[in-house]
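Here the complex is missing one protein chain, while the rest keep their positions.
In order of appearance the chains are A, B, C and D, and numbering begins at 1 in each one.
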Amino acid sequence: MIIGEVISRVVSTRKYDSLQGFKLLVIQPCFGSKDDCFVAADELGAGEGELVLVARGQAAQHALIKETPIDALVVGLIDEKPAITMSNIDSKNE
Amino acid sequence: MIIGEVISRVVSTRKYDSLQGFKLLVIQPCFGSKDDCFVAADELGAGEGELVLVARGQAAQHALIKETPIDALVVGLIDEKPAITMSNIDSKNE
Amino acid sequence: MIIGEVISRVVSTRKYDSLQGFKLLVIQPCFGSKDDCFVAADELGAGEGELVLVARGQAAQHALIKETPIDALVVGLIDEKPAITMSNIDSKNE
Amino acid sequence: MIIGEVISRVVSTRKYDSLQGFKLLVIQPCFGSKDDCFVAADELGAGEGELVLVARGQAAQHALIKETPIDALVVGLIDEKPAITMSNIDSKNE
Partner (left out) sequence: MIIGEVISRVVSTRKYDSLQGFKLLVIQPCFGSKDDCFVAADELGAGEGELVLVARGQAAQHALIKETPIDALVVGLIDEKPAITMSNIDSKNE
């Protein structure tokens, strides 16, 4: 799963019927390239600025009542950003 | 899902029969590397220059009537480009 | 799907029986990093230098008669390289 | 599968019920970009600083008793970091 921040919302009037009822959120990844924003569906009520846990691929289907053309789903809201020793993250530059 | 712009169309005469009837669109991602263009199938009538929402992987099958060798599908047309605070996007360069 | 060019062929004598009968082609992507070559199976008779449309992941199975350990399949031959306004592609460097 | 190091833990109070009972670990990849941290579920009791083997995508489901919206799972604890001739790894810079 990916940790990301909700940074916007997508409005799509013309779409497959099976996508009705989902909020579509633009997610910015917390790790890796912050440019690689993507869209995740949400049923948990995540708001802008919140940190969320996103499942991608077929795994997203296992949380849904019926199969939906969704490849990313908010599966949890994160209580607080996990404490990470940034020296580890930066160690590749050593 | 990915937000992308339709920038061209692919013509393929020799292909599997199950691909007949789909428009095949070249999609340029709006986020991340703009070089990473790919091809998505379309049943919604997206035109060149339009912003679309694309589902990738097995999720695409869940919008189709029968299984098709398609790994990316336009699942929605986007009303307008989502407002994003670019300072967030650029923060990795700070 | 990915647009790529067939640049070579792979010969593998020792492999799973279910891979018998497929041509295994080295594909160079037309978009993104041209270093990211990969191998796709082919039943359509694509030759070296031809542009092809490749489906990746589980989608490849939906074109095959039986399940096969193939994660990329040539699903179409492309009539001609799609016309793309390169200024769009290069816009990220502006 | 990916070899990674457990560098933190994620706490999520509000999540799908099917995620209850899994530890959610932040994994830093040992190869490739060390920035590309992600979250994997764990049932094996991996602790911080341990090297683990992570299966991603639908493969993770094949270790679980029921389908769960998890796209990455710790499937093994690694006894010791594999000995790799780093000159190979660095050969791309030659």
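Everything below uses one rule, namely that contacts are C-beta pairs under 8 Å (C-beta built on N, C-alpha and C of every residue); 3 or more make two chains touch, one makes a residue touch a chain.
Nothing here was measured: the structure is a model prediction, and the numbers come from that model.
Enquirer: If the full complex is used, which shown chains touch the chain that is missing here?
Expert: Displayed chains contacted by the hidden chain, ordered by label: C, D.
Enquirer: Among C:3, C:60 or C:77, exactly one should touch the missing chain; which is it?
Expert: Residue touching the chain left out of view: C:60.
Enquirer: Counting contacts across the full complex, list the positions on chain D that touch the omitted chain.
Expert: Touch set of chain D with respect to the missing chain: 1-3, 31-33, 44, 53, 55-63, 73, 75-80, 82-85, 88-89, 91-92.
Enquirer: Please identify, in ascending order, the residues of chain C that touch the omitted chain?
Expert: Touching the chain left out of view, chain C contributes residues 5, 7-16, 18-19, 24, 26, 28, 33-41, 57-58, 60-61, 67-72.
The rule is short, and it goes like this: only the chains that are shown with their structure count from here on.
Enquirer: On a C-alpha centroid basis, what's the spacing between chain B and chain C, in Å?
Expert: 18
Enquirer: For chain C and chain D, let me know how many angstrom lie between their CA-based centres, rounded off.
Expert: Here the centre of chain D sits 29 Å away from the centre of chain C.
Enquirer: In chain D, which residues are in touch with two or more of the other chains?
Expert: Those would be 58.
Enquirer: If every chain is a node and every touching pair an edge, decide which shape results: line, ring, star, complete or other.
Expert: Contact pattern: an open line, chains touching in sequence.
Enquirer: All pairs of touching chains, please: list them by chain label.
Expert: In this structure, the chains touch in these pairs: A-B, A-D, B-C.
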